[in-house]
Structure formats: structure tokens, C-alpha cells
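Read through the structure below, which is laid out as C-alpha cells, and then see the notes.
Moving on, here comes chain A:
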Amino acid sequence: MDILLIILTVILIAGALNTVRSKDLVAAVISGSVVSLIASIYFYLLQAPDVALTEAAIGVGLSTIIFMITIRRTGRMEE
Partner candidate 1 sequence: MSRYIYSFLVFFIFWVAFTTSLQPDELLVGAVVALVIAFYTGKQFSEGGLGNFTARKIIFTVRYLFVFIWEMIKANVDVALRVLNPKMPINPGIVEVPTKLKSNVAKLALANSITLTPGTLTVDVIGDKLYIHWINVTATNPEETFEQISAVFEKYIKEIFE
Partner candidate 2 sequence: MIYYIAAISLILIGIYAVLVKKNMVKIVLGLTLIDSGVNILIVSLGYIQGKTAPIFSNPTLTAQDMVDPVPQALVLTAIVIGVAVTALALSIVIRIYDHHKTLNINKIRELKW
Partner candidate 3 sequence: MYLDPVLMIALPLFAAFLIPPLARISKGLVKYVPVLIIGFNLYEMVMLLPHSMVKPVIVVIAAWAPPLGINLTIGPLGNILALIISLVGFVVAIYNIRFMEEEPNEKYHMLFLLLTAGATGMVLTGDIFNMFVFLEITSISSYALTAFLRDRDGAEAAFKYLLIGSLASTFILLGIALIYATTGTLNMAQIAVRIKDVDPRIAIMALILLVTGFGIEAEMFPLNGWAPDAYSQAPTPIGAAFGGIVVKAGVYALARLVYTIFDFQGIFHFILIAGIITLLIAEMSAIRQKQLKRMLAFSSIGQMGLVLIALGLATTRGVEGGLFQMFNHAMIKPLLFLSAGYLVFYSGSKNIEDMDGMGRVKPLLSFFFAFGAFAILGLPPLSGFWSKFIILSETIRNGFIAIAALALFGSIIEAVYYLRVVGRLYFKAPHEGLHVQYVPKSALVAMGILAIITLIAGLYPDFVMVYLKPAAAELLDKTVYIKSVLMAGL
């Protein structure tokens, strides 16, 4: 159980770092999506299914699309 938690944390932090580091904004948004996914599993492990459900419902589709539209509308690469 703890091992799983540590794995999740490593992925979480790697995803967050990738969000900040990546020059390609689409990749950054996908990394943000991974962070949201792992956060949702975290809430689940913390016995908060309500919050996990909310994070899932919002983080999977809606936040991604809002960012993608913005990127589509502006520019893909970070200058």
C-alpha cells in the first residue's frame, strides 16, 4: 500500500515538473491532466470518493478542453 502511494507521488511530482518544464504547451496540458488523474486517486485513497468524483468529472474532459481551445486560439509553443 505504501509502495503504491510512493509510486503515485513520484508520478504526481514528475507530472507537475513536466507541466512546468515542457516547452510544448500541449504536452504541458497533458501533464496537467496526469496530475489531475493522480490527485483523483489520492482523494480516493483518502476516503473522499465525492471529491475524487468531482476531480474526475472536471479534470478529465473539461479543464483539458478549455486549455486546448486556448492553445488552439493562441500559440502552441512557449516562446
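General observations
Please note the rule applied: a contact is a pair of C-beta atoms (placed from the backbone, for glycine too) under 8 Å apart; a residue touches a chain by one contact, two chains touch by 3 or more; residues count from 1.
If you want to know what made the cut, all candidates are chains of the complex that A comes from, given by their letters.
All figures in this text were calculated on a predicted structure; none of them were measured in a lab.
Set chain A beside the options 1, 2 or 3, and in this complex the one it touches turns out to be 2. Residues of chain A touching candidate 2 in their complex: 2, 5-6, 9, 12-13, 16-17, 19-20, 25, 28-29, 32, 35-36, 39, 42-43, 46-51, 54-55, 58, 62-63, 66-67, 69-71, 73-75, 78-79.
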